[in-house]
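Only one protein chain is missing from this complex, and each of the others stays in its spot.
And now, chain A:
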């Protein structure tokens, strides 16, 4: 990159550009009039340009406004280079930058939609969820920022939870969902192979886990596995219904984050699992997350039934906020 930081190339480019423009002007001026030797009687008006011995060019001048257009383009080019970046590293009088343009657009969007988001932010999450316009905004936000992991229908993928069922790892109250989006979550299942015992024990525990949700399993192995499940109770609880404070999943339903086959469960026990939901507070800001959380909550709840109009808090007076 030294080529571009030592200043020489800047000057080289700027000089080339300016000389080119000025050269055009000089060429135009010098070519707008020509001196020729008058031929014979001077009757036939030619440009004096003779080639192939006797071919001459009739002088049919262009209208003068053409020439002025050329001069105007030269003036325009110089003015442009003075105002905008275009001459080497010279930034231009107006200080225009493409990043500045982006910032302007961003500010414009914020000015336009900011009040709308501010309005929703003052409303209770369930009320926001019942608002069709907020729902449409939430859907677009979801498609832009969340669909990569959870799918555009929000039904998740392997390792990324389905958001449309009532099963929640960290809790499904609207405020909890908002908390999850704002600050992210880390779900960690440590490798438990050694704690449970050997391969045989791990397989037995896997069958026991399957039996909890009445899935297809080997009854004999699962009885043996039940004894070994003690190591898992710390997180999943004695009843195996999970713990939303830790993000430990409920093992008694048929909803699986990584898959419900014996092989997958054995892998989960042996190697553990770590999942990360990134935090969006800094990136999206609280106001957008508010609308987004309401949308996600509405995917598994019917906001029209839940939102009671009486529950809408009155806007606090502006003075009281300060």
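Assume a contact is a pair of C-beta atoms (placed from the backbone, for glycine too) under 8 Å apart; a residue touches a chain by one contact, two chains touch by 3 or more; residues count from 1.
In this text, contacts and distances are computed from a predicted model.
Per its UniProt entry, the chain excluded from the display bears the name "Cytochrome c oxidase accessory protein CcoG", taken from "Peptidase M16 family", "CRISPR-associated endoribonuclease Cas2", "Cytochrome c oxidase accessory protein CcoG" or "Acetolactate synthase small subunit". The hidden chain makes contact, of the residues A:25, A:48, A:237 or A:285, with A:48.
Touching the chain that is not shown, out of A:37, A:55 or A:304: A:37 (per the contact rule at the top).
In the complete complex, the residue from A:103, A:133 or A:157 that touches the missing chain is A:157.
Between the chain not shown and the residues A:59, A:276 or A:302, the one that touches is A:59.
Although one chain is not displayed, chain A still touches it through residues 31-38, 42, 45, 47-48, 59, 61-67, 147-153, 155-158, 254, 259.
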